[in-house]
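Left out: one protein chain. Kept in place: all the others.
Going by the order they are written in, the chains are A, B, C, D and E; count residues from 1 in each one.
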Amino acid sequence: MRILIANANTTEAVTEVCVAAARQAAAPGTTILGATPAFGPRVIATRTENAIAAHGLLDTLAGHIGQVEAVVLAVSHDTALDAARQMMPCPVIGMTEAACLTACTLGSRFAVLTLGDAGAYEELVAHHGLTARCSEVTGIGITPQEVLRDPAEAQARLLEAIGRLAVRAHSVVLAGAVLAGMDRVLQSRAEVPLLDGIACGVKLAEAMVALNLPKPRTGPFAPPQGRESIGLSAPLAALLKGG
Amino acid sequence: MRILIANANTTEAVTEVCVAAARQAAAPGTTILGATPAFGPRVIATRTENAIAAHGLLDTLAGHIGQVEAVVLAVSHDTALDAARQMMPCPVIGMTEAACLTACTLGSRFAVLTLGDAGAYEELVAHHGLTARCSEVTGIGITPQEVLRDPAEAQARLLEAIGRLAVRAHSVVLAGAVLAGMDRVLQSRAEVPLLDGIACGVKLAEAMVALNLPKPRTGPFAPPQGRESIGLSAPLAALLKGG
Amino acid sequence: MRILIANANTTEAVTEVCVAAARQAAAPGTTILGATPAFGPRVIATRTENAIAAHGLLDTLAGHIGQVEAVVLAVSHDTALDAARQMMPCPVIGMTEAACLTACTLGSRFAVLTLGDAGAYEELVAHHGLTARCSEVTGIGITPQEVLRDPAEAQARLLEAIGRLAVRAHSVVLAGAVLAGMDRVLQSRAEVPLLDGIACGVKLAEAMVALNLPKPRTGPFAPPQGRESIGLSAPLAALLKGG
Amino acid sequence: MRILIANANTTEAVTEVCVAAARQAAAPGTTILGATPAFGPRVIATRTENAIAAHGLLDTLAGHIGQVEAVVLAVSHDTALDAARQMMPCPVIGMTEAACLTACTLGSRFAVLTLGDAGAYEELVAHHGLTARCSEVTGIGITPQEVLRDPAEAQARLLEAIGRLAVRAHSVVLAGAVLAGMDRVLQSRAEVPLLDGIACGVKLAEAMVALNLPKPRTGPFAPPQGRESIGLSAPLAALLKGG
Amino acid sequence: MRILIANANTTEAVTEVCVAAARQAAAPGTTILGATPAFGPRVIATRTENAIAAHGLLDTLAGHIGQVEAVVLAVSHDTALDAARQMMPCPVIGMTEAACLTACTLGSRFAVLTLGDAGAYEELVAHHGLTARCSEVTGIGITPQEVLRDPAEAQARLLEAIGRLAVRAHSVVLAGAVLAGMDRVLQSRAEVPLLDGIACGVKLAEAMVALNLPKPRTGPFAPPQGRESIGLSAPLAALLKGG
Partner (left out) sequence: MRILIANANTTEAVTEVCVAAARQAAAPGTTILGATPAFGPRVIATRTENAIAAHGLLDTLAGHIGQVEAVVLAVSHDTALDAARQMMPCPVIGMTEAACLTACTLGSRFAVLTLGDAGAYEELVAHHGLTARCSEVTGIGITPQEVLRDPAEAQARLLEAIGRLAVRAHSVVLAGAVLAGMDRVLQSRAEVPLLDGIACGVKLAEAMVALNLPKPRTGPFAPPQGRESIGLSAPLAALLKGG
């Protein structure tokens, strides 16, 4: 089984980190591929960038049709998830979606922990319809740069936050590319399970491939058919046309 | 005051229809401009197209910085509304958003009436946080082509739906580009007020310009600053960079 | 266009402050009139007073039928808004309603800032169906008298609260008659837009008059017809009778 | 124990019907008194009338201070319930509130059945925070006059509705003054319990008096103190002043 | 009228405390009986114990068929409430349910105060559909043992919490067996009414018996009929069989 780890920003290094994390989580028979968009924001940090990145991501996915059995979106905003799900002939899983759904099987409520703006993830959890399961979204207010500069300080801040969140939450989702792998670093010192979106995404993708469910033949998640466009790449335009 | 009517699909004729409707609604001192993206779907009918169209729309808006005092998105899905709102230095109003907010001042509950898939508008109303005010979203199950081919039949079907919706709703939002102007055609035969997104959008945009509120200087709606990208148009890349 | 600024308490001075604020916000062709009820509480500070004030407000409105094209309720509790909306043949806008709806076009979430009891405004936001858009309602715990006695202290307290609210909210609605005009005083020192109900109400009322929508002919917002009463003023009794 | 059955409209005959129903439900030691406002709508059928009636109701209650140990509002809209609750030194129970709370102890979901506009009762159930417990509010679309003219037909229509509601609801609240006593007429032919607001209100009022809970000394349900007014009746003005 | 106070854990002393509290609340003609399960957890402090205790409770109730006119569950988790309600031919009231419903008649919002884990009561309030009425659930973080060892300290902590909760809540429900009677101890020093589940449960049970409503003849709250089982006690097996 081949799973595509699809980054939505144009920083190759982020793709590589996510691919490595995915390989650690993958089952023996699973091959992990990575993809980075050809255009768009270097790193998605604003709503504007997230909206622009959707195009680059879908363009990248269109170039991998037929080459993979499942896709995991390697972007913690689950950028363009619904659109990718409609467009692709195979299962598409968002990394934060995967972590949140997995967290649902661990207790009544999960928390989401991120570095910066909590609001965007609150809206994402609401978009996924999981607000009632989420005790809190919190940001520890440090930048990715600071995490890289002083990892020990960042870990201490994260553990302090996890301890506080565990009063209400039964697991904690770590959200944000720079936190990839942090679950393994911190788990032994945390009182509740920590969830990494890439690992959860790979396992959920493998499960979906095994279930072998068909795509809907009707409704908003049936693949596009006969849709005209201008100025898009050939593979993306072809996908919209269908046929 | 100059208001940009920004289409999100690449069909010039749709832009022109919306510009005409906007001119009818505009106050004496208001100048209406139109804009159509240079690339993207011809008509947005699927989630995939809507996600792709965001880029084209933002690209178009970036080209109009400094030329307008407000923007009305002339696309009933309110495509990329939050992103445009963050990115632009002026007020940005979505046409369905405008109609729904206006409907809130007419009674306790409004309904949304569209041609096809109701689900997308239900999700849009939920995204706008107005589910509690919306009695129902309904689609009459005919295509834009059928509306153009047999307008009398379409009007009869719409009036029948409006009558049914008026049992629970105190006004009805007409959603969909092809329904532009239908409010004026049907209003005299409808028992409750009918709302057109372009007209409501223009009035709300004029009100926002008059209120002269500043942009946020912090948080997710403060304009992007120092964001790097590749492969984007010069104006869009410049906007992300800020400065 | 004539807009009535209708106070719901019987303190003429409050009416005058609101009328002055409305004139600042009004478009060139708009005439602002003020009205104060003939009976009822001096200032509305409790639920009991708010319920009693509804009668006085509706009585006042009944006396202005045919003299104005729109009404803005100059009371931050939006007292008797639904009833006034049903009863009057023209648009009726609540000042807090107007500020909250306007705030919806500025970002994902707004906060409400008031002097005293936050609970009443939480219920008002919930009544307007906007709870999902409201990050928080907070009261700074000082009295109107204290605001008048030491405005510098009050402004410092308000700015401190605005700063704290701006972590989650993308704009702040100022609620309460004594805060009228405070938006202009504080805006330059605030990181997010501040919204004043009277200004928003006037702009929304002007927009509604321009849209020229009909009243519903059916349902709970169709004007009363043939309703009998005793002991009410002649204009109010006549309105209930209709005809 | 003396319980006041307080009508909110000015039709003495309605008060008498409710007083009679209350006496049937009352415990041996309970004395039932009735009160009708001195001014206001004859029958509350619109939002305008409901808002006006609040004043008349509170005025009536103010005249009974010290004469009763509890109040049941004999108006299915629970008119001015929160205000009366704050103002009176004794428990105040709304008749529809009472029926809905009682219904909560009979199953997971109740339905509300009324003659006309369902929307007003949906909003009332939402105001009471019980939307999640209410499967449906439905109106059978006949007038009070028609019920009086052809009771057999009305009963057949009500039973048909009850049968349909019982598919989802585990009890049915009958809402509307003209349905008083209908529970006893229809219960033997209904598959689920039927709830009458007056009977439930009297039992809940008796329970509250027995519990002997104090009034809040702080917050929005603490009695008004030192509130000034003009043009109100002496007892009502005195209550606002407190002391 | 005979009311059964049914404990769900197997500690006889807890039953006795609740029976005593019930007798204080009961009307003159009411006889209070107590019952303790024959098997199950000594004290319910975990979800596992709560799930196991359901069987013991239902088994106990089955042994009291025909001997009582109503049941109050003397367990703050309202263990197996829906099941008991379906199974028993008489009204069944949960003690926390009763306190929360009663609190609804005292103001807009109540708080729940407990010793330990707040989450379980938040879920219980949500199960009862009353989340919108509940301002907060809070635990003061001390054990039942600590309450017994140093009651003065516990009371001080509770009063401090009540004072803080009263900023938002208009009454406070005390949840947990060890807090039985604490309402009477603390009420005079509290600013809002305090609610004890046993007292509220007894009054609501008496009201339900007086209302004399039938059981549903259809749906999930109609008594079981013809259900087969193995290994259950004779009375419980017989109840499932019905007949």
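Worth a mention:
As a working rule, contacts are C-beta pairs under 8 Å (C-beta built on N, C-alpha and C of every residue); 3 or more make two chains touch, one makes a residue touch a chain.
The structure displayed is predicted, hence computed values, not measured ones.
Within the complete assembly, E:Met87 is the residue of E:Ile3, E:Met87 or E:Val137 that touches the hidden chain.
Residue E:Arg47 is the one among E:Arg47, E:Arg149 or E:Arg217 that touches the chain missing from this view.
One of A:Ala20, A:Ile140 or A:Ala166 touches the chain omitted from the figure, and that residue is A:Ala166. The missing chain, though absent from the display, is touched by one residue of E:Ala26, E:Ala120, E:Cys134 or E:Ala161; that residue is E:Ala120.
Contact between chain A and the absent chain runs through residues 25, 27, 82, 85, 91, 93, 97, 101-102, 104-108, 128-133, 166-167, 170-171, 187, 191-195, 199-200, 203-204, 206-208, 210-211, 213-221.
Contacts to the hidden chain, counted on chain D, fall at residues 108-109, 132, 168. Panel shows chain E; residues 10, 38-43, 45-52, 54-56, 58, 80, 82-84, 86-87, 117, 119-120, 127, 219-221, 224, 227-232, 236, 239-240 of it touch the chain omitted from the view.
As a convention for this text, only the chains that are shown with their structure count from here on.
For A-B, the equivalent interface among the listed pairs A-C, C-D or C-E is C-D, as over half of the contact pairs agree by residue number.
With centres taken as mean Cα positions, chain E sits 27 Å from chain D.
Residue positions 119 of chain A are each in touch with at least two other chains.
Taken chain by chain, the contacts fit none of the simple shapes, being neither an open path, a ring, a star, nor a full set of pairwise contacts.
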